[in-house]
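Of the protein chains in this complex, one is absent; all others appear in place.
Chains: A, B and C, in written order; residue numbering restarts at 1 for each.
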């Protein structure tokens, strides 16, 4: 978030419209968590994941800390013990509960966290006309932050439920037929100098700025991401057992973790099934492959005689596409990614799967973090991770855009991650 | 449990009395768990501990499996998925959910587990007249087993709550004054051949049998266990930093884990506090020290110029004492061990703290395990553990006896463990 | 070593005889290490093992420290840096180089260590007439200590060489035919009270004292240890895959380490081979099985419907046997254990394989450690280990006796360890 350079986008905003947006975003978190019991919302299945209850509390702590505490004179914390529990990683905000032990916080109970949310909402909405004047960027950052945690809440619950032999479902399966994907077609991308990153207008995270020129070599991108059916071929061709396809770290990972298929897949009586938010379901060959790591994506590309796109190539291709298209999250119910109806050019750039790029996550030329604790939001993670683009079926609609830079470590795959091929021309 | 050699103790039992005992034991489990939320009952704070919900389910599974399934013709399991989840360690009963991942079982919910218990109780009580004829020892074993899990439920919840920065209390503190302990006095124990172990009559676990003679050298035992106040002196005399007091494994443990005081102690503004089932409380110098490992107990004894008693010395001293005396568990409420009023001889042999002995946990001469899966109950744990005697404030009243052999690894200390000194004469 | 209670066994000794014994013991260490290169003598293949060079230096440090430094007025250390490097585990002697990093000590070179040995020998032998008066027990302890390290030097080199794909041999194979073992026969042991432990006369380690009565239940012991051929049957009967035969810790170990046969065995073209000090050799079905852990020994006994003997049962049986019999070490050359010619009663009690007993390693009644640093010799290891009896083919002849108590952890098996069955009568 580039607080200093962005023009205040909400300075003249209708305060009621902002209130409504706030209510909508906050309501979606509750709707997603609605099917969860107190226990469901408390458990933590791995250090990478957080309890649902923690997501609900942390996103409230974010508003309470950076908006109410810092910008509402006389504000008193709902509970002085919450910051220690619900600060995620902001060193400037002091000591905090160890991340891998979040699942031990059976107290406060889910009900107490919901009460905390309600009290923050109340204080926020009462003071909104004033706050919208004084810190509109922080309010917007809080909303965007909450949307990120909505996606994490879903992926983290999916991981937790996948660890349960009962295979519980968050919600019932949706039985819409999957569009059979169009054949894979290559489209040449722009060559030479292109504009990359977010301009000064509108909301963007600090890591998307500043906008700057980048130089692209001749290249082409595939019109769509790889399907489960195509992934079957990789498996059948011994892809997971062919070391020369893999990065060295990836090959170590495959062997150390005995990886033989995407996360959440299992073979049951010769049929591939995958764990979804609606429980175990057959793997649809026509649907986008997802829950693959960067290592897998890179090995697949090597096997296919191609490569992953750079983040600049992807962004240049997506610049004119509609980021509101696709099967993005707008309420409870999504089960997994699906292709939208095929268009002329690129299919499902947004809201399908997070697409691994070949670009390491590093700062843009001229990158500056925001002052204060929110400066830790993105910048300090700029080592050993890779950039993903486009958003997934679990990304709240309206959250993503062409310049958006998501990032994960190359072995991580509990997000809805997939891949699109690129090649040099 | 020595099924083959014990006379059937319940063959002529009044079936209604047995039903009442069953109801009482089962009700205590529910009463202990009553203050717990679904989340509290689901979380697992370390691999050694289990969720409260799991204890409630596992003790029901034990009755369902070894009594109902095996001895009630035509019985159908409440749910065919439960054995996989709630078998603890019985290899003969097949595959099971990994112990360190019990805390991920947010489903079945606590309510479902309570329903499971009710359905097992219903089937059991309906068939009790017949079952009391056919497998009385297994019924008794199931009740004793449930009592063991009642103690574990409390120690495991205590550990879980201790991990929470909020320091929740299971129940309110009890403010009874602690009897100031009598001075430490030595009593000579019996010398020569003594009878050890459980005879054929009455219930005993298989590891207490057969009764057999043992030869004791001249020795004396302290009249009471060590107090917190005496432990302060050990700390102040640098006991935790003096390697020559410690077993080699113990010294490694102290350094690896940075141990400087009993588990659940902390120093807050120069005052020692301890975490209890009623939250953080001051350490009472007059109360028995507890939550010390075998390594700590052994080092303390070395520092005091004494040693730990053997299990035979302890048992010989306790043979004529009343195992129903002491502050044993008979309902919700205990906070920690307390000395009973001082008598003439030994104080608080039972129901105070589990007393570490210097005896490695190994089979008695002539030891035989029961046939079938229940043969795995005790025998397979007879390596690298030490015997503890006497029961604690969290042991259900009526559960313990002089021949009872509890056992834990020398580093473990989340049970209510303490020590009594012995010396050679 | 019980310094205070043992009568000085060497007070009137012929000093020249002692000098000769010293020279003989010290020379054997050199003879065993003679085939080693500087690199062979420096490498450390696991934390449990030490480099040969380290054994040579440490046994010299022992003499230099506890005899020369402490009892020879005006003695100056050969090098003030050696104590830090060559103290093993004596806390009272101060800080020392970390055990798992001994293999990084490429300096001092083997030659320098040999020079160190020579200078200690020179100082020792010059002062021997005086030292033999003032600290005869410490001299004897130093010699016994060196003999223990001679055995360790061989087992540690064997482990190191086994890690080398070239399979180097320390010395050439010996092709003596193995006596085919007599059939396994049971001999009843003494029942009732027997005398156990070392009396006041002669050398014994402190852990063998005091002599004391022990009470034995009716039992029988096998006339010989288990053979490789018998172990084949255990393997063929799925012994390593049958959980109910194993202690719980043992079953965890088998699975964690993927154990399927004794250490140093491999199957090559359907033939079992074992790594020996003469390289890879066929497994001889008639020879004693060795390099099995306590867990394996215990599981084998369970499979055979028997048990391991207690240390008292073993000692009572061995009290009248000749400890100098058997294939004990008296120079370079041993490859593995072999049965001696069968006698009337027990075969190969000494100098065959270290026989696992079912007895945890704990102090005898009235046990006292020696004052000072040598008090750490044995006592501090009395937890989580098991007693082994009888010595092995790599134990220097004259070192072992009936009361000797060796001890290792239940998973360890790089020593020449085997088993003899026992049963209740």
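Following the convention adopted for this analysis, a residue touches a chain if its C-beta (ideal position, glycine included) is under 8 Å from a C-beta of that chain, and two chains touch if they have at least 3 such contacts.
Nothing here was measured: the structure is a model prediction, and the numbers come from that model.
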Partner chains on view for the chain not depicted: A, C
Among A:200, A:215 or A:324, residue touching the chain not depicted: A:215
Given C:108, C:288, C:358 or C:418, the one touching the chain that is not displayed: C:108
Listed residues A:124, A:231 or A:294, member touching the removed chain: A:294
Selected residue (touches chain absent from view) among C:123, C:160, C:292 or C:360: C:160
Chain not shown, touching residues in chain C: 37-43, 45, 81, 84-85, 97, 101, 103-110, 160, 163-166, 168
Interface with the undisplayed chain - residues on chain A: 89, 91-92, 193, 212-215, 217, 219, 243-244, 246-251, 294-295, 298, 307, 358-360, 362-363, 365-366, 375-376, 380-384, 386, 410, 424
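As a working rule, only the chains that are shown with their structure count from here on.
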Chain A and chain C: spacing of chain centres that average the CA atoms, whole Å: 60
Intercentroid distance (Cα basis), chain C paired with chain B, Å: 38
Rounded Å distance, chain A centre to chain B centre (Cα mean): 47
Where chain B touches two or more other chains, by residue: none
